[in-house]
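Not every chain is included here, but those present sit where they belong.
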Amino acid sequence: MISKEEVKEILEGYNKNKLCIATLCSHSSLQIFKGAKEEGFKTLGIRVGEDVHVYDAFPLSKPDEFLHLEKFSDVDKLEEELREKNAILIPHGSLVEFVGEKIYDLAVPIMGNRQALLWESDRLKMAEWIEAAEMRMPRTLSPDNIDVPCIVKFPGAKGGKGYFTVKNTKEFDKKIAKLKISEEMLAGVLIQEYIVGVRFYPHYFYSPITSGGFRAGNGALEMLGIDRRIETNIEEIYRANSFGLNPEPSFAVVGNSEIILRESMLDKMLKIGKKTVEASEKLFGGIPGPFCVETICDEDFHFHVFEISARIVAGTNLYPQGSHYSCYIYKEPMSMARRIAREIKNAAKKNQLDKVIY
Amino acid sequence: MISKEEVKEILEGYNKNKLCIATLCSHSSLQIFKGAKEEGFKTLGIRVGEDVHVYDAFPLSKPDEFLHLEKFSDVDKLEEELREKNAILIPHGSLVEFVGEKIYDLAVPIMGNRQALLWESDRLKMAEWIEAAEMRMPRTLSPDNIDVPCIVKFPGAKGGKGYFTVKNTKEFDKKIAKLKISEEMLAGVLIQEYIVGVRFYPHYFYSPITSGGFRAGNGALEMLGIDRRIETNIEEIYRANSFGLNPEPSFAVVGNSEIILRESMLDKMLKIGKKTVEASEKLFGGIPGPFCVETICDEDFHFHVFEISARIVAGTNLYPQGSHYSCYIYKEPMSMARRIAREIKNAAKKNQLDKVIY
């Protein structure tokens, strides 16, 4: 991984009056470009193919400039060009998925702490993180000892695609055989107990350069919204059931919908964010910027944490004009993307870019 | 059907500075009147009975004037009065349902292309349209050959009321007998394969008079929102199941809820709109104005199109102040109804009303 010093040096060479916000043209880029424009930034979209129709359809989100790649994983070829343009890269789910390990060495400043991207991408590290934060986590089971209904996840199975359910070891073996899962894939499998309850995906923003507010670590934590993921076919599987169909459940994320939390539980939700931040500071230097803690709330009002996303999540696309919660923090419509852009602006003003960018 | 020439002639007789937006007092009229007022139009509500309480409750949507009918299907009695008032009629689901075939001959200018209303009302024509657009469509089965779970729809069964499910021909025959379905009704039956997935109902607006933007046919296509329909009792049938009840599924539309789509799939969704527009141009002269393509997204991210609504849909009522998507196109809160009003305003300015009204 490129060192913090090296990135700091790059940042020092940047023209702070001409900073540019860049991201890959996918995931939450419409929001990111809009938010960046609202805060006065130049914007730059990294795209593959000729596929930019989406910005013709949504012109207020069209970046000022495009850079072209054959595939997203070639992003390192743009290093120099991005630096020349004083670009700060905003990582999102598609970037993490398509760029892969190259992201760690990329000699371009990235919003947040790139260590966090490493920790979210590795299932063992993530479990360590959740444990360090002293949060409830669904049990992880070994293939030969499955005694409760579980969800089975493979590394690289992004956006829920390829997840499946098992009730016991026998069913696991059968499905693995049927799906022709390789030994290598199998080595990285995560078999997680299914927790009965309701899913809540809170969207946090952690600012190490803000005083006041809700304190977490050495900074302030905001909760800017909550969503639930819409996954096909599980989302409407009960409809299929009522037609007499019993399809295998699948979990491919295709969208998001809005939800709010009972007010008396907000404190608990804020503390989940706080503990995630503070554990990250101990483990790998913190998590400035946006993140999400994927939870299930059981009937005893306990939140079970089954994942952390250490960057902007697509659920924030529900709130390009602010949310049920951001309006209690900001008078202007504050999307997560705009909050990111504002953090960069504030950090630049305070000469603290290195605190929020690595 | 009244000719395009005749409607054009009526429009030529209109005082373009005193255009009035009219619709039946139902379906999406609150939105339509509000949107029309926001764009500076006089508004006119066509109502039946004395039932206008809803506008007392929602005064910003109260039309400037009411015309009274005993039943909506008498709307042709108002032809002269509507023309005197320079009225342009906005068609919606209730208008299509209650006015029926009279709409085709109505000597009053109608927003959009009234050919499209004919094509959406005829199941065979609609299937032809979907096929011409080269979109995936659930299989249509004949009564004596039902080999997969299906949803059964009758002509005139509006808003999902009266739809039912069948698993095979035997069950079909049994239900038809039980419901005492007439031979005539049976002739118009649509038996459609049930597709497992998640429903998305995108709200499009097609403007043949706008340059730039996302191109479709000779005009620009906008996507202003997405919804899912709330149908009783299927929406919460799993709750009934958990009480030990197994009611027959029913599909009466009673509301709508918000949803957004994974950003990387927006391009696909825009293309569905584009193909729908372009097929409509080939088949019947195009579809200026609002429309909706009812889809189901399966676990392989394929959209299956099971219906087209060739006019404003009630799901747009979710976004009277704009949507998660309209904010990427317009700085002001842009509802579908306001977009319609603005199109009429723009067309009037450009002397192109005949391009968006028939």
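Going by the order they are written in, the chains are A and B; count residues from 1 in each one.
Rule of thumb we're sticking to: a residue touches a chain if its C-beta (ideal position, glycine included) is under 8 Å from a C-beta of that chain, and two chains touch if they have at least 3 such contacts.
Treat the numbers as computed from the prediction; the structure is a model and nothing was measured.
Taking the 2 displayed chains as part of a homomeric complex, how many copies does that complex include in this file?
Oligomeric count for the entire complex in this file: 3 copies.
Methods note: only the chains that are shown with their structure count from here on.
Roughly how far apart in rotation are chain A and chain B when fitted on CA atoms, stated in degrees to the nearest 5?
120
In whole angstrom, how far does the Cα centroid of chain A sit from the Cα centroid of chain B?
Once rounded, the distance between the two centres reads 36 Å.
Inside the complex, what are the residues of chain B that reach chain A?
The contact residues of chain B facing chain A are 149-151, 165, 167, 194, 196-200, 212-215, 221-223, 226, 234, 237-238, 241, 249, 257-267, 270-271, 297-301, 322, 324-325, 327-331.
Mind listing the chain A positions that touch chain B in their complex?
Contacts found on chain A: 26-30, 34, 51, 53-54, 56-61, 94, 159, 230-233, 235-245, 247, 250, 252-258, 314, 317-321.
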